[in-house]
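Each chain you see keeps its place in the complex, though not every chain is here.
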Amino acid sequence: MYTRTVRLQDTDAAGVVYFTSALDICHEAFEDSLMGSGVDIRTFFSNPDTATPIIHADIDFLKPSFCGDQLTLQLSTHQLAEDEFEVRYNITAVNKGERLIAKATIRHVCINPINRQRQPLPAELVTWIQRWSLAMS
Amino acid sequence: MYTRTVRLQDTDAAGVVYFTSALDICHEAFEDSLMGSGVDIRTFFSNPDTATPIIHADIDFLKPSFCGDQLTLQLSTHQLAEDEFEVRYNITAVNKGERLIAKATIRHVCINPINRQRQPLPAELVTWIQRWSLAMS
């Protein structure tokens, strides 16, 4: 579980959280969860042998969110193939009775960053996926 | 049609465009298209009577994009109800033989920003939607 306060910069002149900021916060929760499983994210995201670019992202907004809101993100993982996985995110506002604010899905593939061909997920990622695969079931 | 060079800030330490930056660029194309139809975007996005928050966004990435790429965005509009519309975006890289980089959809509803109840789309928006509704058909 990842908690995050909505910052002024997450908002726009319409007064609410800008739509891509919500997806940014999902990726923060992904990085936070990897770190919590002992993954060195500096190495992970600039590894010359393995990259996990995003091939799909979607988000549905149920309620608006404002500067100062205390958000909580829960994630669940799903391995879709030996070279592909997705992470689903539920974003709730703690200061609004745990109301669900948004739901998002981000799908990644594993590639060799030099030739950009698909390859199996590295072991540390498979371990992490298994750990969180039942999280929201 | 909106053209945009990929900037250093759009990229991350993995060397490619960060996934939410691609959605940010779609929204830039939306704003640019509104301005091209004579909409005053300062008033449009902070109008006390009408707001058009995003309820859904999705994006699929077909090819990676890098700093300096010359992107072109084409959009097509679809009115889904009297209070709802979506915009579809095709992002191509001019410097890569017009190759399709990503496809995105962003869906908006029209609300009263005070009570946040749905209301019909304003006339200037309906005009804009009709103008671009066949753009990519």
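For clarity, chains are labelled A and B in written order, and residue numbers in each chain start from 1.
Keep this in mind: a residue touches a chain if its C-beta (ideal position, glycine included) is under 8 Å from a C-beta of that chain, and two chains touch if they have at least 3 such contacts.
Bear in mind the structure is a predicted one, so any value in this text is a computation, not a measurement.
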(request) Give the total number of copies in the whole complex, keeping in mind that only 2 of the identical chains are shown in place. (result) 4
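Criterion: only the chains that are shown with their structure count from here on.
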(request) Using mean C-alpha positions as chain centres, tell me how far chain A is from chain B in Å, no decimals. (result) 22
(request) Within their complex, state which residues of chain B touch chain A. (result) 12-16, 19-21, 23-24, 27, 42, 45-46, 51, 53-61, 64, 106, 113, 116
